[in-house]
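This structure is in structure tokens; I'll ask about it shortly.
One protein chain is absent from this view; the other protein chains keep their places.
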Amino acid sequence: MEKIDFHKISHQLEVNSPLVHHITNYVTANDCANCILALGGSPVMADDPEEVEEMVSMSSVLVINLGTLKQRSLRSMRLAGSKANEKGIPVILDPVGAGATSWRTKSAKELLETVSFSFVRGNASEIQCLAGLNGKTRGVETAVGQNLDLRKLALTMATEYKVAVGITGVNDVVSDGKSVYELSNGHPFLTKITGSGCMTTSIIGLFLGAEASPVEAGIAGITTMAVAGELAYEDLVAKDGMGSYRMKLMDHLGTISADILEKRVNIKGGIHHG
Amino acid sequence: MEKIDFHKISHQLEVNSPLVHHITNYVTANDCANCILALGGSPVMADDPEEVEEMVSMSSVLVINLGTLKQRSLRSMRLAGSKANEKGIPVILDPVGAGATSWRTKSAKELLETVSFSFVRGNASEIQCLAGLNGKTRGVETAVGQNLDLRKLALTMATEYKVAVGITGVNDVVSDGKSVYELSNGHPFLTKITGSGCMTTSIIGLFLGAEASPVEAGIAGITTMAVAGELAYEDLVAKDGMGSYRMKLMDHLGTISADILEKRVNIKGGIHHG
Partner (left out) sequence: MEKIDFHKISHQLEVNSPLVHHITNYVTANDCANCILALGGSPVMADDPEEVEEMVSMSSVLVINLGTLKQRSLRSMRLAGSKANEKGIPVILDPVGAGATSWRTKSAKELLETVSFSFVRGNASEIQCLAGLNGKTRGVETAVGQNLDLRKLALTMATEYKVAVGITGVNDVVSDGKSVYELSNGHPFLTKITGSGCMTTSIIGLFLGAEASPVEAGIAGITTMAVAGELAYEDLVAKDGMGSYRMKLMDHLGTISADILEKRVNIKGGIHHG
């Protein structure tokens, strides 16, 4: 099993303070900006075709998130993605709602074919659909059978698009097409607030911007959100509900340490012997 | 007086877990998504003309909210509204700011004339203006005289557009053109945070998606927000202000039960003998 060195990533984060350029949705943009700031990075949201190439050129990483996708923002995603590739800046895709409408699916696939991504993070149905496995997404939520083999799905997606993949849900899987890791942290309350998926993608992006490898960034990003979600739950007291949970989640994203992550991380996996 | 069966609605919500398609504004979209999740539904925000017809087709209900209205989103509202009508999916309108600018008023009226809505929820001046009664809206806030007859206004609006109507403010009124109900729950702090009106509309939409009748959905939605607003206020302690209030409101939206609503609801009214 690959050893994830949370201290190294934390150190790189502190040294680089990555600038994370988002082309993202208006529902969770505020949450994503705040989690990047809480973890020590600098977020910037800019999505007009007039400026995205110049903005991404000064950034450490580009986060492309398809929530509230528009024709205009899709054009910006193409422009910024190509420019990032040209400059060697990592790009991460969150294919929100792929599989829900044909336009989303087509747009996500087109981006995957024209932009070289370092990472794709989605839920099982989004990834299933992009991997050509008949996924069906309900709105922006997953809608897959219980007995889907997530490890196989991650490997298929990673191989098909030559990209590291993170599938998040009750259990999480990360793969780069050679290795597969299963992650078992988190709490169901994370699915009861909007933005936990988008924030996870942004945090993986932050770690890519801090020069973590795609697999490291995926494992560390998913684990950071999942463990913060556990800690937030443990802090709830009588009468606390989802409003308090969201606040405590952001509290922990700002105070979580490499030591806590190392102690809490629940990971298994390694090189896949196909 | 019609008996509102909160246990039945709560049960339907649990069984259906409605998918609530929003075409809405960027100011309160996050709040609306979170309140739908807290109450057990699934929100999806998608507003590009390329996909709204397909998205609404898989949804339980469509919420059209005119805050931050754009020419492009107006086009999407028309497309999605027509498709929802074709498929028999309920549609609810929040005519935010109708009466403030002529374009908003015209757009709201045009939607009311071309799309068949199950429900319209607005403040008194928005509804007054749509009902042709010389309403004047200040920005997105109500600006009406104290002695306006809300019952009459709701009946007029409901009759004119053949739609169930909810008017919210210091007191709330719901009517389907035959019956009128007055609701007296709530707390003034709800007017000191952005999004309480939009969230109320989304929650009514959620209940419509759970197959409540328009009047049931209106009464239950308004009462849910109003009682959560009371409970949030009761939980405030020294030094708490509007930030804490917002958080506690979301806490209660996630924990409120049919029992609490039944005990707290303050409703009078019934068949109108004009």
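Residue numbering begins at 1 within each chain, and the chains themselves are lettered A and B in the order written.
Operating definition for what follows: a contact is a pair of C-beta atoms (placed from the backbone, for glycine too) under 8 Å apart; a residue touches a chain by one contact, two chains touch by 3 or more.
What you see is a predicted model, and the numbers here were worked out from it, not measured in a lab.
Residue B:100 is the one among B:52, B:79 or B:100 that touches the chain not shown. Here the missing chain is touched by one residue of B:195, B:209 or B:254, and it is B:195. For the options B:69, B:93, B:183 or B:249, the residue in contact with the chain missing from this view is B:69. Considering the full assembly, A:252 is the residue among A:78, A:192 or A:252 that touches the omitted chain. Listed by residue number, the positions of chain B touching the unshown chain are 25-28, 30-31, 67-71, 97, 100-104, 138-141, 192-195, 239-244, 246-247. Touching residues on chain A toward the chain that is not drawn are 19, 21, 26, 29-30, 33-34, 37-38, 42-48, 50-51, 54-55, 58-59, 72, 235, 246-255.
Please note the rule applied: only the chains that are shown with their structure count from here on.
If you average the CA atoms of chain A and of chain B, the two centres end up 33 Å from each other.
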